[in-house]
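Here you go, one structure.
The other protein chains are all here in position, but one chain of the complex has been omitted.
We call the chains A and B, going by the order they appear; numbering starts again at 1 in every chain.
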Amino acid sequence: MNYISLSDKDKKEMLDKIGISTVDELFNSVPENIKLKRLLDVPAALSEPELVDKLKEISGKNKNAGLLSFLGAGAYQHYIPVVVDYLSSRGEFVSPYTPYQPEVSQGTLQVIFEFQTLICQLTGMDIANASLYDGASGAAEAVLMANRLTRKEKILVASTIHPQYRQVIQTYTRNLGLSIEEIDFVNSGKINTEQLSKKIDEETAAVVCQSPNFFGIIEDIQTISDIAHKKNALSVYVVTEPLSLGILEPPGKLGADIVTGEAQAFGMPLSFGGPYLGFMACSKKYLRQFPGRIAGQTKDVDGKQGYVLTLSTREQHIRRERATSNICTNQALCLLRATIFLETLGKCGLRDMATHNLYKADYARQKINEVKGIESRFSGTSFNEFVLSFNKPWVEIESSLREKLIIGGYNLQKDYPGLKNCALFCVTEMHKKEDIDKLAEILDEILRQ
Amino acid sequence: MMIREPLIFDISGTGKKAFSLPELDVPERKDLLKDIPSRKEIKDFPQVSEIEIVRHFTRLSKTNYCIDEGFYPLGSCTMKYNPKVNEKVAALDGFTSSHPYAALDVNQGNLEVLKTTEKLLQEITGMDAFTLQPSAGAQGELVGMMLIRACLKDRGDPRKIVLIPDSAHGTNPSSAHICGYQVQEVKSNESGTVDVDDLVKVLSEEVAAVMITNPNTLGVFENDIKKITDIVHAKGGFVYMDGANMNALLGICRPGDMGVDVIHLNLHKTFSTPHGGGGPGSGPVGVKKNLEPFLPVPLIEQNEGIYSFNYERPKSIGRVRAFYGNFLVVVKALAYILSLGPEGLKEVSEIAVLNANYIRKKLEGIYHLKYITPALHECVFSDKFQKEYGVQNLDIAKRLIDLDIHPPTMSFPLIVHGALMIEPTETESKRDLDLFINAMKQIAAEARENPEILKSAPKKSYVRRLDETSAARNPILRWQPAQE
Partner (left out) sequence: MYPDNYYYTKDHEWIRIEGNKATVGITDFAQKQMGDVVYVELPEIGTKLKFHQSFGVIESVKAVSDIYAPVSGEVMEVNEDLNDAPEILNEDPHKKGWVIKLNIEDKSELEELMSLSDYEKFLEGLED
């Protein structure tokens, strides 16, 4: 299959116009000793029916159909309203370029402006950008931003932040001489604020925490913000499950300077980890050091309201080596999905979905706690994820659950060696009461053996 | 479109709903959050009906120009047609409903997609190994720089400088800088290619890498590339290639055969995955064996037909994102490569270069060509002739909009003032190319005879020229409710 639109006649006419007889002559500038003298060794072309069959065959090797999953850990199963797929698959949204010519990109730009507003409303912050690659790189960018703003090099990072996010922060900061220190957690599942108070000093650029954290526990955001501000450090919050902002007081009202995170929960299917949608929001006083594209409102020569990408001088294509970030492409189509999702759910729908998550997860935690051999590991309040500890090896339990077509929680031991036989379970509005009861029953059976 | 579609917040009204959930089937424990700061409502969050959502986004979509509608000659962006079958296969339930942390045996199909794509990209580029983790070209560049840095550190030879041609795209220096390197420029010669003498002058044992784009941002093939890579290697440095212009080289030659040590590709350029108005893209990074130990974790391995992740990589630079990359974007690129096959891939570059050279031949003399060196898949004119009438590339661009064509790239390369960087790609028909050529000819004539038409363009678009100055001086970055 090919997507060429030139007829044989067209090709001949064009070659004649250029004054050559074959396309090979167009490549005379490529030295002979570099030119490939053979065709690429890739499989022969597939027709459309064959292509569809081939990809169906490969996707058929995935065994997720018919499995009941309780996995979360940074990627959440939520209902996606049908209009999200329907509208976001329009060619006018899928195929345009970045809106650098605003006169013909108002659709994309207005959607970005709406998204920025929604993120501000959810996080309680002044300004938001037009997305970053994902939550993890968002966390890294927030750390770099804090360093640029304060010119200080020490960063305190909660160990209760998603392990892969912390790895990404390490990767991004390693070459810049920043020093990252971790804060431990306590029995409530929250971070050790005493240890935080001891470790923070005048050299600290920022305190970075996640809430709800990786264990699902809601942190004392105001307390953490106050500790940070006493030492002139910035308070940065990471949110991997932003649905929680439907009912929890947002970090912006609890002293946050920067809020960043992952908006996959807002309309992105699980998709084996990507593409997802990083978001970032901050106080307006930090605007000049804020990374990422931003859309702004303005008027055209006739006085009509319109939108443009603005403050581009922060960005790499203009500021080059002194840019706030090297980010170029963002995640615009995912941003569109999130905007449609949030506007469809609306004020009441988002809150309802959040409360369903809260109550169902609580019901599940209580029900499963009744099973002998299982205990809630942490005492803090959680949103839709909770950690259970088992009196048998988790890997065996996990495997028995699989035989019953259930995917259990995330194994915490590999990231937190102290949490032996503990797993992180996630329950969302997608789980019915029967699903939860079934999980509890089967766990009961397994643990009785 | 006559209707001006307002912001959703201006359509919102209490009591309207577009969504419903089933009844809650578990007890409501209202005291759950008694000790937690919670919100009574999400203030000013929109409330609209489903039809209002559908109309809102349908109307907004119609104000966007897109490839499905017409020509998009943005230089170095490779705005080729996005095949619809790729969208369909990326939406297969087996792919979309996979949780990234489910057990390996649940996700074998996904791992096969990743590993197969890696292998195909290796063959296409002549590199030894690939990572599909970077989410975009710029992130791929950053990874490439980090790999070089890690390797040099491992050798006990950390270096400080990265050399970048003055014709390079802005992501190159900013990626090098974020990696902790100082950036120094290498000049281009009169042909627009890297001035090898200047390179030799600025090259030293403090140079970690030279970042090149090939073909460069003028569309010109760096024919001294083998000499350049030899010179850099002799001083112990690395050659990084920005693969944004790979659309000129498929099946013609391979970066790995030119001496390139590390390259990034843009799946959303060369490999047809949609731009989506600004992403998601994917920026895979390919390396030669010497850089392989430093690749991000995890690696994907295959043993007797079973795929697995390998995290035992002590020299790895770590992760640049959570999970494994923009997976669904990779699915689309894989489908594209499989549908083209070896002849199809070569034909992509042949026709991309034919289309660009046809445009160049037809517009020669009408627009100024600063560099007359033969170019491949793109051509860069400037507004020099039109400047005599007070017309700039910006005015030419805005007038093209009135003629229903998206303008070419204008903001770089920096070495051409008033640039018009045109990349047609291989999917355009002669009819569409001629439409563009005739529009450009018309505009050149208008510049002479009636420049006012250009300066007041566009006239027919949904909005006309926007005040970008006040947008930057007094930024309004979100909707706010009207003050009472």
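A few remarks follow.
Please note the rule applied: a residue touches a chain if its C-beta (ideal position, glycine included) is under 8 Å from a C-beta of that chain, and two chains touch if they have at least 3 such contacts.
Here the structure is a predicted model, which means the values were calculated and not measured.
Remark: the absent chain touches shown chains A, B in the intact complex. Touching the chain that is not shown, out of A:S21, A:T313 or A:S379: A:T313 (per the contact rule at the top). Residue B:T469 is the one among B:S20, B:N310 or B:T469 that touches the chain not shown. Summary of contacts with the chain left out: across B:S411, B:S429, B:Q442 or B:S456, the touching residue is B:S411. One chain is missing from the display, and on chain B it is touched by residues 411, 468-469, 471-473.
Although one chain is hidden here, its contacts on chain A can still be listed: residues 288, 312-313, 318-319, 322.
The rule is short, and it goes like this: only the chains that are shown with their structure count from here on.
A straight line joining the Cα centres of chain A and chain B is 20 Å long.
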